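See below for the structure under consideration.
Missing here is one protein chain; the remaining ones are kept as they sit in the complex.
Up next is chain A:
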């Protein structure tokens, strides 16, 4: 039964290879039906296998750990790495999210991409992505994890730039890859440091090694911070968050799968996986918490100012992952993972509903051109509303349970009012405002310019995933996974009612503010106050990086385009030529000149002889 798990990442890989190899054996492009069967089927079976193993092996025993050794990857000196999988409940949860939500999004994509000529290429990339993501979460050593880590980055790059004919998409794709690569490089250096210190990169061995007596805490801190560098890159946290809003250039299901539900939460997974290491370093933990708190606020305010429906969702993703980082930073490991799960449900739901809106409006994404759509696409409206309610954490939705867990942990962490908890509470208010703002602007109120030619584009393959996700988003709060075996259990504490009250009240206040601002006095999208403009631009980070890094680098590259070192050799060559010209000018064929120089030379020579 456990052997099935090895098939879980293999199946999407087979799907990818089949789809890619098609033109080698067949001159004609395969039919959409064939492609869909391979692309969706491979993930479907993977999801099925995961479910079977989850029920048969893990359900009874929460502390079950499955090791699957495939083959020796590298064995050089004392560097020993295997192509091995390590599955505990944390991995299993990730597996279920990736294959489950992944399957629904694949299914939805069949409908969404039905008119695209590059249908096969799309599903090939998507399958490769799922394979890499599965390897990332199943890896038993950090290098194999890094393989998946870079693999998902590549697929993200390819899918953001999927419509490659538009140069802007290519630019967004490059930006995503390069910004995350900066984080990845920090992470790679972190791996070198860990290997230097502990002589192993195997995760269970590492966690065992740090129980040892003489642990150099400074090294651990630096290593944790370097790994955090990788995590903030992949999870779009400060200061590497700038790529995610631009990444919305990809097809909407891609945004749902990669840039909301799975890949961007890899950073959370990494830190949760390495939590024994982080527990050793207070500095690292505090940094994680503050990165999260700061990001969730900055991104939340930016979301209020956006006018593109997908960019609102992108900033809200950054903000929600900020909550997860906050949870990690205060040691609420299972709280972070729980929020990761519920977020995967409701954010995938939101993105897919947004996709239906966009498709129904013939690729219109500006929320100020929408409005009053609830009558035209009612099912999408209901799904989007459920998603918004979860995002804002209205009571009894899944988002409420997970976010409440995080806020309480932040409260407990300092036993009272503290800056992290305040950031979380303020963030909850902001979340309420921006999520209902987009709901009201798109579905309620007056009809916008694009609303009139709205045709419901939903087909059954799209509505089924939407409905399932809506259901999951509603009841997801009851699905808290048994992660005590991985993270250890924490005692439940009693909280005074008012803390809960504040947490419940904040989204409702946000809802009220959004109602007041965007239903009663609908503002036009064109004019923004300067603060809104600042938020709209994502707090000017793009501008800052453009002037601080990109432009200097580009101009430096341009100045040195011809390789300044070559001038050394060109100079030598020119000098030799000059000398050659000088000497050859003496050989001019005039006897007079020869005689004169001969005479002068003789005199000089004699003089020299005499002088010496």
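Assume contacts are C-beta pairs under 8 Å (C-beta built on N, C-alpha and C of every residue); 3 or more make two chains touch, one makes a residue touch a chain; residues count from 1.
In this section, contacts and distances are computed from a predicted model.
Asker: Refer to UniProt and select, among "NADH-quinone oxidoreductase subunit M", "Lipopolysaccharide export system ATP-binding protein LptB", "BNR repeat-like domain-containing protein" or "ABC transporter permease", the name of the complex member that is left out.
Answerer: Of the names offered in "NADH-quinone oxidoreductase subunit M", "Lipopolysaccharide export system ATP-binding protein LptB", "BNR repeat-like domain-containing protein" or "ABC transporter permease", the absent chain's UniProt record gives "NADH-quinone oxidoreductase subunit M".
Asker: Give the residue, chosen from A:112, A:129, A:146 or A:400, that touches the chain omitted from the document.
Answerer: The single option touching the absent chain is A:146.
Asker: From the listed residues A:59, A:543 or A:569, report the one that touches the chain absent from this view.
Answerer: The missing chain is touched by A:569.
Asker: Suppose we count only contacts with the excluded chain; which residues of chain A make the list?
Answerer: Touch set of chain A with respect to the missing chain: 20, 23-24, 71-79, 83, 143, 146-147, 149-151, 154, 157, 161, 164-167, 170-171, 173-174, 177-178, 181-182, 184-185, 188-189, 191-193, 195-196, 556-558, 560-561, 563, 565-566, 568-569.
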